[in-house]
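Questions regarding the structure given below will be posed in turn.
In this view, the complex is presented without one of its protein chains, the others remaining in place.
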Amino acid sequence: MRILLSAIAFALCAMTAQAQDLQTLLQDNAAQIAKPSRNAIGPVLDDMVATGLPQVPTFLEQWSDKNVWQNEDTGTFFIATKTGDTLTLTDIDTGAQSTAPADGFKQLKPNGGVRRVIGTALVQFQLIDPDTTRRAAALESIARRPEAAQLAPLMASLDGEDDPALRARKENLITILSARFAEDPADRIAAIEALAEETSVESRAVLNQILATKPGVATTLPDANIATQYDPMADPDANHAALVTADLATPLTTPDDIRAAMEAHIIDGRVGNTPTAQLNTDAARATAYATLAAAGTVPPLIGIPERDNALQSHVFFDTYTEDDPAITTAARAALDQVETAVALAQTVDLGLDALSLASIYFLAAIGLAITFGVMGVINMAHGEFIMMGAYTGYVIQLFVPDYTIAILIALPTAFAITFAAGVTMERLVIRHLYHRPLETLLATFGISIALQQLAKNIFGTQARPLTSPAWLDGAWVISDVIQISYIRIAIFFLALFFLALILFILKRTRLGLEVRAVTQNPGMAASMGINPDRINMLTFGLGSGIAGIAGVAIGLYAKVTSEMGADYIVQSFMTVVVGGVGNVWGTLAGASLIGGLQKGIEWFNPSNTLAAQTYMILFIILFIQFRPKGIVALKGRAAAD
Amino acid sequence: MHNTFIARNPSVLWFLAALGLFTFGVTILSEATGLGLISTSFVKTLGKTLCLCLIAIAMDVVWGYCGILSLGHFAFFGIGGYAIGMWLMYARTEAIVLQNFSAQTIPATPQEISDAIGNQIFGVVGSSDFPAIWSFADSLVLQLAMVVLIPGLLALVFGWLAFRSRVTGVYLSILTQAMTLALSLYLFQNDSGLRGNNGLSGLQNIPGFEQTPQATISIVFFLASAFALGAGYLFFAWVISGKMGSVVQGIRDNEARVRFLGYHVESYKLFIFTITAVVSGIAGALYYPQAGIINPGEIAPIASIYLAVWVAIGGRGRLYGAVIGAAFVSLLSSWFTGGGAPDINLGFYTIQWTDWWLVLLGLSFVVVTLYFPKGIGGLFDYLVRKPS
Partner (left out) sequence: MRLPAFTLASLLASTAIASAECADPIKVGVLHSLSGSMAISETTLKDVMLMLVEQQNAAGGVLGCELEAVVVDPASDWPLFAEKARELLTVHEVDVIFGNWTSVSRKSVLPVIEELNGLLFYPVQYEGEESSKNVFYTGAAPNQQAIPAVDYFLEELGVEKFALLGTDYVYPRTTNNILESYLIDNGIAAEDIFVNYTPFGHSDWATIVGDVVALGEDGKQVGVISTINGDANIGFYKELAAADVSADDIPVVAFSVGEEELSGLDTSNLVGHLAAWNYFQSAESDANAEFIAAWKAFAGEDRVTNDPMEAHYIGFNMWVNAVTAAETTDVDAVRAAMYGQEFPNLTGGTAVMLPNHHLAKPVLIGEITAEGQFDIISQTSEVPGDAWTDFLPESAVLTSDWKDLGCGMYNTETETCVQLTSNY
């Protein structure tokens, strides 16, 4: 098969090679090539392809990749690569190489729209190319701009396809193209029914295109493939506007029209017997206008009754652009089925987003849950520990170019640095304030502003990049609707890991036992031989260290700035408080509630994310009023303030 | 009664005398009188500082005396500013619109006037509908009432819910912080009808006084702020001096004990919380016409935390401490960030105060909390006791 095709290609070349070379053709259309436009480049591309020259696909690919340069004096086009100030030129037809200074040459930069058209022109060459990436590119081009003419070559190429992924993609595209462009209506309906099983954006696009409608208005319903008929009074103003556009009615007389009429017909300080000074109410103006209209000086007023009369005497409808009712019926049924599946998938996706948000909140708050929840210490600088962790990641990436290794180093380093910072803070400040919780809040706030400004002084206010390793790029795509980025999945598992770790430390280790003992009764714990100072220090360090790790994770998915901590601090406190202080499960519940709630509100009002945040905070305020101890409330003596 | 009150609190008299002297001095030296030794922009700064002192004493009463660390009092301050700002904007725009319509042959209908005003005020933020929240903006009296009523009502409802549920201590602090965060996020939305992030601007132009120079307007507002501060000081000094003051301070020191003594603790707290909110609203209404613009950034949680910082540095539990803290820190802050402080060259590194001032402030705050819980006001104790 392949031999046959290349033989044909060879024959074609031989036939037309002497006709002309590509450069001449390019020169004939030099202006179009140098400054191409999506709408006008089509015929030029057709001409190029029609020559059948073997260098055409190469030229098109290079052109699309911005590797074609034009000599500014002679206008000759070259394929070129730039190194420093010199260009290595390749002749388009002969392939002869030469070098020249870049100064006299201009790079051609076809824009995205033109590149897409070039992509379509390349399809016929790439579809049977031995290189799989080229074949994949061809399929992408088809998916972007499906055309009827592509169906036959695509079907022809299916047989020779040995790559299973590409083969599946080709079959998929054949179904999509058949649904719209197949000759036989039965084939189309079969393809449409096949599409009903898919939730991809592409297949929905095809169904929607088949079901495309155009609005119409007439005195009686025409004989066409009618999609819907409207009640004229459902949206009277819009329908009336449609009537006016179709020249079937006169436009409404607007207040501006009335005002203009008044101004145009002032006679002796009066408009239709009304003195101008009295025209400061709508009623007076209406009277004056009626007088003018009765005299025939202005067109009669078109008001609501006239509008409604016009609406009642017409029909408003949508017609399918597709004439065959069988096809539209099949497409409608398929789309209904797809939409049910999509709605389900969207719910699942929303759930995933909520889960992801909850895990981010959880990660940001879990350190706080230890320091605030278990120790009862308010640490307003917690957000700044998150920031320190993120900057640690950034600094390590500066020195370690391999992102995977950098992250692996950054996580423990961030923990170590924030652990140390937390311990230092506990030693120097917090231990002096254990019995004055409100003042802990203020002192740690002082530290927070100092740290934030310090970060600004060191790193600047510009956001810094913290780039995830390549294996965390991209998303886990279950379908076109349900997908979640790997980085969020990683954060989710990190959150789970810390949940397990902290539960383990608190419930199963000596340290955890001591922490709980000191939390419940420091005096008694001390008399049992536990050193409360040491325990407090370690607990605080642990909470801070986790904040540092959270910082690396948050920096990876969002941004690293000196103010990033402040974005999370209030949210984190609320997570802890809503969940119930002194309980890791409570923090989990709080994070889930807040994440879920935020996504839920966003879903109701997708155009305004800010409103979602406001309502969520209001909800939390109310929630705490009615359940001040949080979702998971401690019972007994530990619950005392 | 009044005599005894003053007699029991000589510091009130001292404070009022100092304030009067200061006000008199600034007025004499200002551009309005022609001496011009103090520029109009500095008079505005001083006037604004007096308003900050007023909210600081409110904060001191609610925190230093009643023990409620509210991190949301700037919300009330902002509401006061918005309430007066709405009238200022509306009235100024109405004058422009009416003048424009008066040049036309056909007199305008009320609807046309309202549309034109809406278009002027909201056109710059991409809308022209008059939100319902502006219904009373045409009436100075109603908007002035709102300066007092809205902060009062909000504080009343919020406080009633919170105190009823026995939300205390740090929980309450975080809740108040959430309240001001929610309010500022709400106002950041354009849909809130208060021009979103742009806020209300041009507030220094007082309708009806378009021809009066800013030098005069600034001194009038300065005097009004000074009067409000004096009155507020007197009022709060009176509130905290009587039996009520003792109960309130008792609540601060041991809430449970006061409750067992038979006092209805919640009512006292609610009263203090609400009146301080009202005073904050008044302070805001005086502040923003001097600042010229109010926007949601003004009531971000950080502002309320700074308020606590001022009071703590000045010295809690004494009204003059709050005034000193607010005036001292806010003026020092603008001196440092305004580039007034000379840079320190360490040879290898130059300390620029615009960059390092916040670090200094943050750390000094830690030091004050740790070692000088009485703040700057504590120095007075030292001075007063030493000679005796």
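To keep things simple, chains are lettered A and B as they appear, and every chain counts its residues starting from 1.
Note that in this section a contact is a pair of C-beta atoms (placed from the backbone, for glycine too) under 8 Å apart; a residue touches a chain by one contact, two chains touch by 3 or more.
Please read these numbers as outputs of a predicted model, since none were measured by experiment.
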item	value
Among A:Thr132, A:Asn273, A:Gln483 or A:Asn531, the residue in touch with the chain that has been omitted	A:Gln483
Contact with the hidden chain (one of A:Val206, A:Ala242 or A:Ile447)	A:Val206
Residue in contact with the excluded chain [from B:Gly20, B:Gly202 or B:Gly242]	B:Gly202
Candidate in contact with the missing chain, chosen from B:Lys44, B:Arg252 or B:Arg318	B:Lys44
Touch residues of chain B, complete complex, unshown partner	39-41, 44-45, 93, 96, 100, 103-104, 119-121, 123-128, 185, 188-190, 195-199, 201-202, 204-205, 214, 291-295, 297-298, 334, 337-339, 354-355
Contact footprint on chain A, counting only the chain that is left out	37-39, 66, 109-116, 119, 140, 144, 201, 204-206, 208-209, 342, 349-350, 353, 356-357, 360, 460-465, 467, 473-475, 480-481, 483-488, 554, 557-559, 561, 563, 567, 599, 602, 606-610, 613
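Going forward, only the chains that are shown with their structure count from here on.
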item	value
Inter-centroid spacing, chain B versus chain A (mean Cα positions, whole Å)	41
Chain A residues within the chain B interface of the complex	255, 259, 262-263, 266, 271, 276-277, 279-282, 285, 378, 429, 432-433, 437-439, 441-443, 445-454, 456-457, 566, 570, 573-574, 577, 608, 610-611, 613-614, 617-618, 620-622, 624-626, 628, 641
Chain B to chain A touching residues, read off their complex	69, 104-112, 158, 161-162, 164-171, 173-175, 177-179, 181-182, 185-186, 188-189, 191, 301-302, 305, 308-309, 312, 355-356, 358-359, 361-366, 369-370, 373
